[in-house]
Each structure stands twice: as C-alpha cells, then as structure tokens.
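Shown here: the complex without one of its protein chains, the others still in place.
Going in written order, the chains are labelled A, B and C, and every chain counts its residues from 1.
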Amino acid sequence: MEALAFVLGCPLAGSLILAFTGHRDVARDVNVAFSFATFVAACTLTVRVVSSGPFLAASEEFFIDPLNVFLVTLTAFVGLTTSLFSRPYMRIEQVHGNMTPARMRLYHSMYQLFGFTMLVALTTNNMGILWVAMEAATLTTVLLVSVYRTAASLEAAWKYFILCGVGIALALFGTVLLYMAAEKIFGSEGGALLWTHLDSAKGRLDPNIITLAFAFLFIGYGTKVGLVPLHNWLPDAHAEGPTPVSAVLSGLLLNVAMYALLRCKVLTDGALDTDLAGKLLMAFGLVSVVIAAFFLSRQKDVKRMFAYSSIEHMGLIAFAFGLGGPIANFAGLLHMTVHSLTKSAIFFAVGHATQKAGTQVMSEIRGLIKVSPTVGWGMMLGSLAILGMPPFGVFASEFLILTTAMREQPWATPFLLLALGVAFASVFGRVLPMVFGETTVKALPHAPALLPVFSHLALGLMLGVYIPPYLVGWYTQAARMLGG
Amino acid sequence: MSQLAGQLINLFAAVILMLAFAMLSQRRILSLIHLFTLQGLTLAAATAVVGYVTAQPHLYLSAGLTFVLKVLLIPMLLHRMIERLDVRWDVEALINVPTTMLIGIVLVIFAFNLAEPISRLSSSIAGGTLGIALACVLLSFTMMIIRSKAVPQVIGFLSMENALFFAATSATTGMPMVVELGIALDVLVGILILGVFMFQIREQFDSLDIRHLEKLKDN
Amino acid sequence: MAGLLDPTHWLALDVALTVVVAWLSVAVLGLFALRRLGWVAKVLFPAGGAIALLLFAVALVALFSAPQTAVLPLGLPGLPFHLRLDPLAAFFLMVIGAASAGVSAFAAGYFRKGEGTPPGLLCLEYHLFIASMTMVVLADDAYTFMVMWETMALSSFFLVIANHRIAEIRQAGYLYLLVAHVGAIGILLCFGVLQANTGDYTFANMRAQRLTPFWGSVAFLLALFGFGAKAGILPLHVWLPEAHPAAPSPVSALMSGVMLKTAIYGLLRVGFDLLHVQLWWWGVLLLALGLASAVFGVVFAAVQVDMKRLLAYSSIENIGLVFAGIGLAVLFSAYGMKPMSALALTAALYHVAGHAFFKSLLFVGTGSVLHATGQRSLGKLGGLIRYMPWVAWLTLLGTLTSAGLPPLAGFVSEWLLLQSFLFTPGLPSSFLNMLIPVVAALIALVAALSGYTMVKFFGVIFLGQPREENLVHSHPAGTWERVGMAWLAAGCVALGLLPVQFIQAIDPVTRQLVAAGLGSTVAASGWLLVPVDIERASYGPVVFLLGLAASFALAFALVRRLYHGRLRRASPWDCGYPWQTARMQDTAEGFGQPIRQIFEPFFRMQRELPSPFDREPRYRVVVGDHFWDWLYRPVADLVERMSRWIGQLQQGRIAVYLLYSFLTLVGVLIVVKR
Partner (left out) sequence: MSVLGSLSQLLEIVVALLLAPLLVGWVNQWRAWLQNKSAPGVLQPYRVLHKLFNKESVLAQHASPLFRSAPYIVFSCMLLASAIIPTLSTDLPLAPAADAIALVGLFALARVFISLAAMDVGTAFGTMGARREMLIGFLAEPALLMVLFSASLIPKSTSLATIVETLAHRELAIYPSLAFAGVAFTMISLAENARVPVDNPATHLELTMIHEALILEYSGRHLALLEWAASLKLFAYSCLGLALFLPWGVAEAHAPLELVLALPVLILKLALAGLLLAEKETANAKMRIFRVPEFLGTAFLLAVIGVLVHILLGA
C-alpha cells in the first residue's frame, strides 16, 4: 500500500519539483534520484505482491497483480537507467546547443510526469482512469518529442498528437460501451468500470456490446501499440525526439499500451465464446511483423530504423498473445520484457553514436568500434540481440513463439520466416559497417554512460540462458491471468 | 414526462448530428467555431436533461462542466487563437461537398446499423442515441481527414470528443465522476498544447496549412 | 551430474562438461589479457589444445559406453539444459577434439600483432566457438541446441571478420551470418514440428512422437534446409567460398574441418534419431543434392586462383560426398536393408573424420604460406618446398589424402562409399537401380577431379620456381605451427592405415542409428578391411603400404647396388630459348583452363582476350557462380521491389494516415459485425 503510494508519489513529486528546478545542472541528478526512489518503491511493491499475492488499494481504485506489477518494476527500472543515460546525453546536447535551460526544465519535469502517467495506467483498476492515464501519457510524450522545436520534431509531434489523440478517442468510445455493458449488471454506481468487478462478471457481459467495445478499444490502444496500419506516428515520434525519449517510448509506452490491450482482451475472451480478440491480435500482429520488416530495408535514419524494429516486435508480441495458451502467453510476456530492455539499450548506444557522428544518417556513421569500442560493441550486441540471436533473451521468446506457431498456425510461419529474414538482412547489413570498418568521427565532450547499455544487455543475456525461479513464478501467474 | 424527456434527448441528438454534418461542409473557420459552440451547448443541455430524468445529481455537474469547457473556455481559446494567428477569415477549399455529404450519409446508415442491436436492449432511456453518437464520431473523423488546415482539424478532433461525451451521458447514464473529470482535464490540456503547437508551427512554416507537415516519410 | 564432487567416478559427460568450462575460462582469461599477444599465444592457445586432447580421449571412452544424460539448471522454465552423450555425439566430439587440438596448437604459432581484432578477443571468440560446437553436439533438447547452434554461428562470425578493416571481409561475414540465421530459423521450425504440440522440447519427447508421413517430411525438409545451409549444400553454398577465405587460417580450418560437421551431426540426429522412420525419397533427395554439390564444388575448386577459395570449394565437394553417403544410408534403411545402410553410413562418417583432418591440415598449411609470403593468389606463389620444407611435406600428405589416394584416409572413405554403391542393385525399386551406376560414375569422376585439383593446388604453391622475387625470403613455419600440422597429418595417415580399428569405433554409432554395424565383420579378418566378406571385397592398407615400401626399397637398393649413383646438377633444358623466367611457368589459370573448357556451362565467365594490337596485352578471365543470378539476385530484387511498394504506405500525409485508421476501424467493425 505505502509502496504503491511511493511508486506513484515519487515521480509526481519529482515532476513538480523539476518543473521549477529542472534547468539547473543538479536537475539531472535529481531526475536520477527520483527515478531511483521510484525503482526502489517498485521493488518493494513487487516483493510484497510476490510474497502475499495481489491486492486492491484506495477503495479499489488501484489493483496490483503479477501481470501489472512486473510491468511496474520493468517501467521503473528502464526509467531509472534511462535517466542515468540522459545525464551525459543531455549534458552533451546542451554543449551542442540543442537544449536551452527552459527546455531542460520542460524535459525533466515531463520525463517524471510521463513516468507517473505510465505507472498510473499500469496500477489503476479503473478502465476509465486507464484511459485517462494513457491520454495523459500521450500528452506528456508529445511535449517531450517536440522539445527540440525543430521543424521535423514539430511535424512529428503534431502527427503523434493527432493520430494518437484520435486513436485514444476511439478507445474512450470503447470504454463507454464497456461501461454501458457493465452498467446493466452493476447499476450506475462507480464500481461498474473497475476491472476486478468486470473480470468477476465477465461471463455475464452482453456479447454484442462487448464485441463492439473491443473493436473500438482494439483500434484505440492498438494505435498506441503501433500495430500496422495504425503505426504511422511511431517512426516519426521515435526519430525526432531526444534519444532518451525514444528509449522510453519504445521501451515502455508500447508495453503499457499492450498491457491495456491485454486487459481488454481478457474481458472480451470472458464475454464472448468466439476467439475474436485472439484472431484480431494475431492478424494485426502478423501484418505488423511483415510490413515493418519490409520498411526496415528502406531506412536511412538509424533511430527510424529501430523504431520500425519496435513495430515488428510489438507485432510479434501481439501475435504471441493472439496464439494464446500458456506457452505463447509466457513467450509474449518474456518478449515484452526483453524487447524493452534490449531496445532501450540499443537506443542508448545509438544516442551516443549519433552524438559522436553528429548525424542520424546511417551511411555517415562508420567504425564506431575504433572511436569508442564500448559504444560500438553495445550497438553490435544490442542489434544482434534484438535480431533474435542467442544467447540473448529475445531469442528465447522467439523460439517459443515460432515453435508454437509452427504447429498451431503453420500457415503463418512462412511469413514469419520471411519477415525475420528480411529484418535480419536489413538491420544487420546497416549496423555492421556502422560498427566496424574505418571511420572519421571524433570523441565526445563528456564520457558516455555505459552502465545502462551493458546492464540492459546483461539482463537480456541472463534471461536468454537463465530465468530466476521467482521471475518464472511471476511470469506463469501473469500468463495464467491472461487465460493461459 | 419521461418519454417527453426521451423525445427531448432524441431531438438534441438529432441536432448534434445535424451540426456534425454542418461542420463537415462548413468552409469558414469562424462559423466552424460557432457550430462547435452550438454543439457544445446542445450537449450540455442533453446532459442536464438526462440528469433530470435519471435524477443523478452528478450529471448536472458534468453538464456544467461541459458548458464551461465546451461553450465558454475552448471556444474562447479558439477565438483568441485565430485572432492571433489571424486566420479568422480563412476559407479553405473543400473538395466536392456533395460527395462528402454522400459519404457522411453512408456512414450514418452504417453507424445506425451497427448500434441497432445494442440500442434495442439498451436499458437507459435513450439508448437509441448511441447510433447517433457513433455516427457523429465517424463524421468528425471524416472531417479530420478531409481538412487540410490545422485549426479545422483540431475542431474536428474536439467535435469527436463531443460525440463521445454525448455517448457517455445519454447512451449510458454518465460515466463515473472521477473519469469525467479526468477526461475533461485531458481535453483541456490537449487543446492548450495544440494551441501552443499551432503558434510554433506557424512560426516554423509561417502557415497553418498542414500540407507543410509532409517531410517525414519513407516512400 | 552425479558424484561431480568426487572425481573418481566422474562420467565421461562430466569430463566433457569440464572441458567446456575449461575452454570458457580460457576464453575469459583471453578477455583479461586483451593485448598481451605473448601470453595469449604461448599459454592460452596451447592450453586450449591440451584441453581439446582431453576431449578427444574422453569421447573415445564414451563411444563404447552407454548413453549418459545430465541436466543443467539453466535455460527456460520447465526446459533446463538437457545434455546427452551417446555414441553419435561421442563420435562428433572425437572429431571436434582431435581436429581442434591440432588447430589450436597451430594457432598458438599463427596469430600475429596488428590484425584488426586484438589477440585476446580472438582467443575469447575462438574458444567460445569450439566450446559452443561441443555443446551443440551434447545438447539434448531443442532450446539448448538452438542456443549453442547460434552461439557457434555468432562466434565464428566475429572470427571471420577479425580483420574487419577490409570491406570484402565484412561483406563475407554479413552473407555468412545471414545465411546461418535464416537456416537456423528453419531448424527452429523443424523442432517446432517435432515437438508435435506437446510443448515439451526435449529430444527424448521428440523421439517418442510418431509423426504422420506428412509432418515427418515437413520436419525433414526443414532440417535439410537448415543444416544444408550450414553445410554449404547447393544452392545454399554461396556464403562458404566467401567466408572461409576471409577468416584467419586457423578459423577457416575449424569452420571447414569441424563446423560443417556439426551440420552433418544435426542432419543425422534429426533424420535417424528423432524421426522414427525414413522415407525413400528423402534418400534420393539427399543423394541428388549431395552429388550436385560434390560435382559443382570440385569443378569450381579446379578453376580457382585463390588458394583458400580453392579449399573452400573443395569443402563443398567433400560435404556433398558425405551427404550422398547419408542419402544412400537413408535409402537403404527406408527399405529395411540395415547392414547396407550401416555400410553407407560408415562411409559417410569415415569421410567426416577424414575431412576434418585433411581439410584442417590444408587450411593451416595455407595459413603458414600466407604468413611466409603474404600471398593468397596462386598466381604469385611457387617453389616454396625449398623454403618451407616442413609445411610442404606435411601439406603434401594432406593433398594426397584429399585427392583420395591410397593408402591415406581419403581413399578409405571413397572405397567404402563405392562399395556401398556396388551393392545397391539389391534395391526393390528398379528405377533406383537404374540411378545407381550413374551416381557411382559421378562419384568416381568427382574423386578423379579432386586429384586434378589437388595436384594444381600443391604443384603451383610449392613446386616449380618462385613466381615472385620476394618469395625467396619466405621464412619457414614456427614450432607450434609444425606441431599442429604434424598432429593433423598423423591423423590423415592413421585413418588411412587403421580402417579396421576405426570402423570398430564407428560401429556403436551405426548401431545406434540404423541398428546394424560393420564392427563384427571387420574385426573378424584382422588387418584386412573386409566390409562384407573376403570374396566380395577387401582392402589392406598396411600390406599395401608395405608392398609399396618394399618395392621402393628394393628398386633403390638394386639400382644403387648394380649401378653407380653419379649425379650432376645443371640448369633445366630451355629448349634453345635461354631467356626463360619464372613467370613463363604454367599458371593456376592455365592449369584450370581445360576444366573451364570442358565444363563451360557450369560457369558464368567473363573473358578479356588480348588483341594483337594492344600495347600491353593482358588476358583475364573471371569465373562466376550462376546461382547468384538464378536464385539470390531475384530474391534480393523481389524484396527490394516489395519494400519499395510497401514504402508507398508511409508518404507523410497526416490525412492519409487518418484515412488508414478510419478504414481500419470500419473494416474491423464490419468484421466483428458478422
């Protein structure tokens, strides 16, 4: 309970404080401090849940169960490492003159607020609040994306805002329908939107309404997950914002959206006897994987490329949850974890690489391994990991997903094979010359932050060869909640 | 009494739908804002009536909220914005209004057809309005698609929010208060941010024509 | 892992694991001594070699002991790392251990300063590579297998691009890893079929499954795709002639000599062990692919002008022969002719072992040459036998083995293979019987052509006169290099002279896979190799060698005894044209010319013929591979076209994006409405 209060309180307080002090040099460290506090609180919360099971809080408005607590911890952790990364990164940005003090203030405050909204979205028990939090997350990230105030960043932010705004609006419509269905059972008292109630009564929800509701919720949250063809905001937003923001966007926000989608899926599966939700997820997931793979082979901008790779992986995750069943759900959750770890690590490395080369155009970044071996290796290993090379964790989940798909949906495997092959060819073919070979780039004014990169990669590596038992228990419980 | 109220709500629904159509075909930004204000007003009224019928005090609150937000605050903001950006007398050329109308009608039929089974077994006094709300959502969506200037696009976005509110209040008897507050807050912040953006876009591209925002692409 | 604390009753498997751990620790030590070449070269690599010898010994023991299993507390939940050491695994462990021992010793003398990647890192990657190969063979569940398989690919990739300054090498590495990865996905899907929806990925479970012929064939084809890609079978071979030359020579040796064998292992494991029944057409398919690769490989090897490319192509040839043998074994066992199947399988395995030795030997030989001269192009070498005799004579052994000449290893496997073909006309299907002579003829042709290629290889590098002045200063190989090469050469000779003993060692493997073996029949007739019975066929390499040696000695003695041994050195006959230079010798291109002429349709040739009016006339011929045009370019173009087409989706207009969302919404609504 208190832990929860801290989890939500720290970032909120942080954003308020940094809203005034964010332009000072100390702010970077304050940012880290608050993120660290959040992380600690999240850990205690996790311990609590793992030891004594799920619980409700604040008159049932908040609900902590294995499914969301593991995302909470993940969010807090990546938030922490990203803040660590953003210390030197933003410092260098200031030196390069891309960030004014005012913008620094905005950046730091919004960074914490963004974390807050995500944590609320994860922990709330109220589908309405979930929606509110998602919208709020959108708003904060819009500000973060546009922080450079360049033409490109404005365009990206605008598109991001409009597309996600519309998407989220549709989700609201879905929520209204959900409420409408629930109202018949619970009456118009507040309880009707509480997920726990809905979950307990999902068998009795009216299928017609739920079907329609899920359609809207799917489109709505699917937009934020970045499922093709609702993905168009994603590459722009990732490419034009500051790199730490890109890291949290694809590392965390996509996960949160996916989480919202999963909550809806559980209700829908309960209410309908058809496997509508699963089918939709599978179809859109597969399309996303294939289309994103082909987009990958056209990229010139490094951050854009990895944004598309995020779309691809989200598609894979959606496909996994669509498959359903204990193994596939487990694989999906695992993939969410390793993807956010690996992808954010990649963005850290990419951030320093782009700062070194002074450009995001891949053809102009060369021979990182010569200038700073650590960044080079970070990028190399990260890319290999994200491409599903063992012993990194992404491989573990892809292994489970593909092998399960091979027998449950054989027709899908050729597409997956094609997509993964194309993705590998495109990404690796571009990363290789960036990392190896001759170079002309120069050193940085400040030392890059390497702890985040390699801690993430190490974790990803560990999840590939060894998953700690409590983590396993955690995953399996979560998978069970997803109707595995 | 109650079925009079029901008819009243249906009337409001019709008005809102009509206003949506009007917006879809309206060329001038200023009148767009007026239409939007009207829509907000109707929405507030409808909410109040629903509150009166179902005797739910918190609906009055949300009616008031709607009034303040969508009749006073946002229109005012919009007015000041177009004042500053001096696009008050802007007229944008729409492609072929009749076609858009036809599309709109098709959408309305589609929406009704979609909502029909639900409305039938809807408990609340005016469940039939769900179809209208859905239609409004789709219409505003279309509007956003065909508008090529920033402000009208935003207004389309807002009218979509209106439709959602309408669905929330009339189809169901109002969302929980906390949710409504949250939504309202989001909308407000959103419109503020959009406002800021418009100025920045303006100074970047010295125009609000979003056709300038087509640099980032992959083809 | 029972009694791990008490070394007295360790199982062979425990020792094998210890070997892996030891290698890993050596690797880590290398990471700590990143740039201290002396330490890495003179301590770590020899240590790795010694460990490899231990592996070799333990594998030899394990061959004759019952399967042992262990479970490591790693891996996925409910799917820890299962390990199993059965005869099949033991055989390949033996190959790995033996070959990598020699290569490690050589590597100790090979790596120099200033070659791209720092030596410590090379040491790390190198030992990671051999350790992962060992684990691939030990793996007993799909996940462990895949993890180790890809680790193997990854570490070898980094070794290939050790000298990453050069763009071609990066390209080669890229192609290599790409093919490896796609192949790996194929294998992964194959396991997906084999686990048959049980969600249990252990091989034990897969053995228990009884797949329908359809699913069985799907699994087999996927496995063939995956492992074929790794083995460099047509048409997935293109990476091989690029990657093997690009790597440092010890690495090329390991990749050609050992890594390709893991693909063979995988194919055997899936085809014979995990799949409970074989279909006859699998055998035909394997046979066809194998022969195609063999002919293709040897023909291309014959026309190469880069010594390492030549060897790479010859690897394709040898792997093709192994595939042919396996195909025959599948064919036989599909018709329930167990002993014949065992014979074919023995031939294949024998060739696996032999190839591991002689190809590694040849590659490290080129390594020494490369170091001594800095030349890879045959056109610029020659006469080295006088400057680096050790390398020359040891390489000669490898060359003769590779040419399939008695009494060395290559001949034995060739002999066994031909024997198994000779007995084929007992197959129930007359159509297949028709096929056999053609197949046998092709194999004979391949063998003869490899002789041609090897004469070219050895003759142009080591014999004749130096084609460049600086070759005169090329220094002989160091001690470690000699030790490594000597070990490998000894292997070639031993395999050639002791087929009986070695076939007895293979016997448990064939018994495990096809429930039959040659061990007993062979053991019956002492030193004579008699696969079936003395009346049908027999071959006694020792007697053979003794006969040769005796007549050699006799002739020598008699000539010396009866006549004088006067000898005079003079310059060779210049047929009246005293201005001959070393450049007037026949070149590698020249040596390949007849092949280019006879097998013209095989090649994509661009000739540059000189005209009599050129100021400085030059002749140039570039020999290319048709498969690029037939298979790879089209695929690449297709992907390119598709991505360009898909790229149209993302054209920057927000209205269009909104339209997408809108249409998707409507579409989904329509779908759910139904």
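By definition in this document, contacts are C-beta pairs under 8 Å (C-beta built on N, C-alpha and C of every residue); 3 or more make two chains touch, one makes a residue touch a chain.
What you are looking at is a predicted structure, and each value in this text was computed from that prediction instead of being measured.
Trainee: Missing chain touches which shown chains?
Mentor: The omitted chain makes contact with C across the full complex.
Trainee: One chain is left out of this view; which of C:V21, C:V277, C:M434 or C:M605 touches it in the full complex?
Mentor: Selected residue, touching the omitted chain: C:M434.
Trainee: Out of C:Y452, C:W487, C:F502 or C:F603, which residue would touch the omitted chain in the full complex?
Mentor: C:Y452
Trainee: Of the residues C:A66, C:A167 or C:M584, I need the one that contacts the missing chain.
Mentor: Candidates C:A66, C:A167 or C:M584; residue touching the omitted chain: C:M584.
Trainee: For subunit C, which residues lie in contact with the unshown chain of the complex?
Mentor: 382-383, 385-386, 396, 400, 403-406, 411, 414-415, 418-419, 422-423, 425, 433-434, 436-438, 440-441, 444-445, 447-449, 451-452, 454-456, 458-460, 463-465, 528, 534-541, 543-544, 547-552, 554-556, 559, 562-575, 580, 582, 584-586, 590-591, 593-594, 597-598
Simple rule for what comes next: only the chains that are shown with their structure count from here on.
Trainee: Answer with line, ring, star, complete or other to describe the graph linking chains that touch.
Mentor: Contact map by chain: complete.
Trainee: Which of the two pairs, B-C or A-C, is linked by more C-beta contacts?
Mentor: Here the pair linked by more C-beta pairs in contact is A-C.
Trainee: Counting only Cα atoms for the centres, state how far subunit A is from subunit B in Å.
Mentor: Whole-Å distance between the two chain centres: 31.
Trainee: Please work out the Cα centroid separation of subunit A and subunit C, and write it as a whole number of Å.
Mentor: Here subunit A and subunit C have centroids separated by 44 Å.
Trainee: Which parts of subunit B, given as residue numbers and ranges, touch two or more other chains?
Mentor: 114, 141, 144, 210, 213-216, 218
Trainee: By residue number and range, which residues of subunit A touch two or more other chains?
Mentor: Touching at least two other chains: 158-159, 162, 166, 170, 212, 235, 295, 298.
Trainee: Which of the residues in subunit B come into contact with subunit C in the complex?
Mentor: It comes out as residues 110, 113-114, 138, 141-142, 144-148, 210-211, 213-219.
Trainee: Can you list the residues on subunit B that touch subunit A in the complex?
Mentor: 54, 56, 114-115, 117-118, 121-124, 130, 133-134, 137, 141, 144, 150, 153, 157, 160-161, 164, 167-168, 171-179, 182-183, 185-186, 189-190, 193-194, 197, 200-201, 204-205, 210, 212-216, 218
Trainee: With touch defined as at the start, can you tell me which subunit C residues reach subunit B in the complex?
Mentor: Touch residues, subunit C against subunit B: 647-655, 658-659, 662, 665-666, 669, 673.
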